[in-house]
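Heads up: the structure comes next, in C-alpha cells.
The block that comes next holds chain A.
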Amino acid sequence: MTTLPIITLLTLTPILGALVLALGGHRGERPARNIALGFGLLALLETWLLVAGFDGKSAALQFVERHAWIPSLGVEYFVAVDGLSILLVLLSALLVPFAVAVSGGIGDRPRTFYALMLLLQAGLFGTFTALNFFHWFIFWELSLVPAYFLIKLWGGPARRTAATQFFIYTFVGSVAMLLAMQAVFLATGTFDLPKLAELARSGELARGLETKLHWTGLSASALGTVLFVGVFLGFAVKVPLMPFHTWLPATYAEAPSSVTMLLTGAMSKMGVYGFLRILAPIFPGQLRDLLGPLMALAVLTIVASAFAAFAQKDLKRMLAYSSINHLGLCLLGLFAAMQPTANTAGWQTEKVAALNGVLLQMFNHGLTAAALFGFVALLERRAGGLRGLDDFGGLRKVAPVFAGLMGISLFASLGLPGLNGFIGEFLIFKGAFPLAPYAAALSTLGLLLTAIFLLTLIQRVFAGPLNERWKTFPDLTRGELLVFAPAVALMFLLGVAPQLVVRLINPTVIEAVNRLGN
Partner candidate 1 sequence: MKGIINSLWLIPALPLLAAGIIALMKRPQRKPAAALAIGSMALAFLVSCVAFVATLQPEAGKGAVQLTHNFAWFDLGGSALRLGWLLDPLTAGMLVMVTFVGSLIFIFSVGYMDHDENLTRFFGFLALFAAAMLGLLIANNLLFLFMCWELVGVASYLLIGFWFHKPSAAAAAKKAFITTRIGDLGFFLGIVWLYHETGTLLFYDNGAGCLEQGALTKLVTQTTVGGMAVSTAISLLLFCGAVGKSGQLPLHVWLPDAMEGPTPVSALIHAATMVAAGVFLVARVFPLMGAATADLGLEGHSPHTTALTVVTWVGACTAVFAALIAVAQNDIKRILAFSTVSQLGYMMLGLGVGGPAVGMFHLLTHAFFKALLFLGAGSVIHGSHHEQDIRRMGGLRKLMPITFAAYAVGMMALAGFPLVFSGFWSKDEVLHAAMIWSPSKLPFLLGLFGAVLTAFYMTRQMWFVFFAPRAESASSPGRAAHSASHHEPQGASSSPHESPRVMTLPLVILAVATVLLSLFATPVWPWFHAYLGGQLDHLQVGWSADSAAGLTMLLSVLAVALGVSASWRLYSRGKAGTDAVERLFPRLFRALQGRLYVDEFYAATVFRLNAAVAVLSDWADRFVWSSVVELAAWLAKGLAWLSRTLDESGINSGFDAGCVETRGAGGFASRLQNGQTQRYLRILGAGVVVLVVAIVWMGNN
Partner candidate 2 sequence: MTPLAAYLLVSALLFAIGFAGALTRRNSILVLVGVELMLNAANLNFLAFWRYGPNPEALTGVMFVLFAIAVAAAEAAVGLALIIAIYRHYCSSNVEDVATMKG
C-alpha cells in the first residue's frame, strides 16, 4: 500500500495538467477545457483509488508519505489522510471537474483560466493532505494565488476591488496565523501537526511557551491566548465567521460563477478544516476559555447572514450569504463539541454526533452550493449577465428541467429530508442542542430564514407569470444535463444513504472526540 505514493501523485496530477495547458499551443477554449476536464477526471479517478483503499474502520493516518525536507527547521514532507482529509479530498476532486464542466464563455486566455483552476485544485489537495505546518502553509497560500488571478482577470465589473479585498483579507489572516505558528515552533521545535496536538495535550506546549518564550514578558496563558487569536484569525476569515466575512459577498458575486463554485464549495472548507485540524487540537484550552463569545459569533453568523440573504437582490450575493449561514452551522457544531462536559458515554455521543454533522455538512454544502452557483452560472450565461432576483419570473414554464433540478438543489440547501443537507444539520443540532441549548435554539431561526429566502428565490425566478423577455429561454441542454444530473443524483443518494460518507468519517470523529477530552 505504501509502495505507490498516491497522495503525491494526486497532488501532482493537476499541476501537470496546468503545465500541459500553460505550455501547449492549442487555441480556443474547447480544447483547453477538455484537457482540464481530463486531468480533473484523472484526479477524481486517483481519489477513487484512495477512497477504495481507505480503511474506514480505522482512525489512524493512512497512505503516509514522510521524507525529511529541511531537518534543521523541523520541516518534513509529510502527507497522509484520515477520515477528515479524505472527505475533503474527495469533495475537491468532485468539484473541480464539475466547475470546469460548467465553465464556458471564457473568451480571454482560456488556457490560463483552466490552468489556474487546476493549480487551485493542487492547492486544495495539498492543504487537505499535508500534516507538517510548513508544507501545509505553502499549499494553503498556493490555493490563494490562482483564486486571486481567477477573480481579478475573469471576474465581474468590480473584480479588481473584490480580488484585492479577497487577497488582502485572507492574507492578513494567514500572516497572523503564520506568526503565531512560528511562535509555537519556537516553543516546541516542531511543525508536525499530529505531534503538536500531542504536545498540546500533554501540556508540553504550555511549558515550552513558558520556558522558551519568557522574553516576551507574557505569561504562558496570555501568550497562548495571543497565539490562539492569531491562528483563529487565519481560519475565521477563511470560513468566514462574522464579523470577518465582508470580503465574501463581494468576492462571490464578482468571481466568475464557476470559480465561485470552487470558492464556496472547497475553499471555504479549508477554514473549517483548519479549525478541526489545527486550532482545536493545538489550542483546546484556549478555545474552551473563549467558547462563550465564539458560540455567540457562530449564532450571529447563522442568523444575521440568513437575514442579510433575505435582503439581497442579486442571486449570487444571496447564495453567498446562504453559504455563510451553512458554514456558521459547521462552526456551531464544532464549538458545541468543544463544550466541557462530564465524561459519560451520553455526552461523548452528542459530541460525536455534532462533529459527524459538521463533516457531513461540509461535504453536503460543498456539493449543494457548488451546484447552485453552477445553475446561476447557466442562468447568467443565458440571460446575458443578468442575475437579479427580479430579472426573471415564470422560468419553470419554459425550462422545466432546469427549474426542477435547481429546485431540488435549493431544497437540498434548505435541509429537506431525503436530500443530502438534512442529515448534517440534524446531527449538528442533535449534538449542539444538549451541549448548548440556547445557541442551538436561536440558530434554528437560521433554518427558517433559509427556507424563506430560498423559497422566495424559487417564487421570483421560476414561478409567477412568464416574463415575456425570456420566452425563448432554453432549457438544459443534453451536455448540461450530463453535468448536473450526477450532482443532483448524488444529493439524493447521500440523503437516503448517509452511511456512504459516515462510514469514512465516523472512526476519525470518535478518535478526535476522545483526544479533545472533556
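On how the list was made: all candidates are chains of the complex that A comes from, given by their letters.
Going forward, a residue touches a chain if its C-beta (ideal position, glycine included) is under 8 Å from a C-beta of that chain, and two chains touch if they have at least 3 such contacts; residues count from 1.
Here the structure is a predicted model, which is why all the values come from computation and not from measurement.
Only one of 1 or 2 makes contact with chain A in this complex, and that is candidate 1.
Against candidate 1, the residues of chain A that register as touching in their complex are 169, 242-243, 245-247, 249, 304-305, 307-308, 310-312, 345-346, 348-350, 352-353, 356, 394, 396-397, 411, 416-418, 422-423, 426-427, 429-430, 433-434, 440-441, 444-445, 447-449, 451-452, 455-456, 458-459, 462-466, 497-499, 502-503, 506, 509-510.
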